[in-house]
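Below you'll find the structure, written out as structure tokens, and then a few comments.
Left out: one protein chain. Kept in place: all the others.
Right after this comes chain A.
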């Protein structure tokens, strides 16, 4: 039995010393076993691809056959490719607009929801606006492309009913950009809103009581008590959204079309198109590395800014 073995060892002083020194590691063996699959996964499917991508980015990479070394040519090609800069600009425009609107909207909605006295109404609105967050971009994109369809779509039907002629939402590049921005905000607003609502519940009611003693009206209560109490949540939501901007892919992949590509394509679709449509794998990898650098800088910067650690 294991226990008798242990007792036996403890009778011999030299072995006691060795087991003590080893025991910390020895006892941790089951823990390492638990960690093994995770470490193996990250090594094989995160770190190895990451390191490998540095190599690929400096090759004229073919899936089969020769892979001649080309040095920094891929990077040069990316940085001199006008499409890359168009997509870079689009990412900035879409990202900043989504961040700005997507940051304010859930706060406003959460505050209005919080003013509702009828709990059932509050809960139902909350449940409804949360729904789009659950759906995939294929579903959300499909729904909105159909709704905005110039012939037969609901939105244009409503516009027509008011005597406004149909708008070519998804084939006018400048309109389509706004559609992309607003649909993105629409999808996530409920999710972020629910986070704010959870934080609102946690605000100490005494703060409101003392504000009332000081003669604050409703607006002042919101401005001087509620908003400051939400600051921490705003940081978390803001950080999560900022980190998501450079990852933007699914929505664009699903909602884009040849006409609107120049105003809605983003950096990740650039990587995808280079890699899998034009089979420029080396150049695609180089651009992905450049984006990765951007996103690391952005992460470090926002972490500094909001001093938040996961």
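Note that in this section a contact is a pair of C-beta atoms (placed from the backbone, for glycine too) under 8 Å apart; a residue touches a chain by one contact, two chains touch by 3 or more; residues count from 1.
Throughout what follows, contacts and distances are computed from a predicted model.
Per its UniProt entry, the chain excluded from the display bears the name "Carbohydrate ABC transporter permease", taken from "siroheme decarboxylase", "histidine kinase", "Transketolase family protein" or "Carbohydrate ABC transporter permease".
The residue touching the chain not shown here, chosen from A:37, A:65, A:163 or A:215, is A:37.
Residue A:56 is the one among A:56, A:107, A:234 or A:260 that touches the chain missing from this view. Within the whole complex, the absent chain has one touching residue among A:127, A:164, A:231 or A:305, and that is A:127.
Looking at chain A, the residues touching the absent chain are 3, 24-25, 27-28, 30-32, 34-35, 37-39, 41-42, 44-50, 52-53, 56, 63, 109, 112-113, 115-116, 121, 124-132, 134-139, 141-147, 151-152, 154, 156-158, 160-161, 186, 189-191, 194-195, 198, 205, 208, 212, 218, 236, 243, 246-247, 249-250, 253-255, 268, 271-272, 275-276, 281, 284-285, 288-289, 291-292, 295-296, 299, 308-310.
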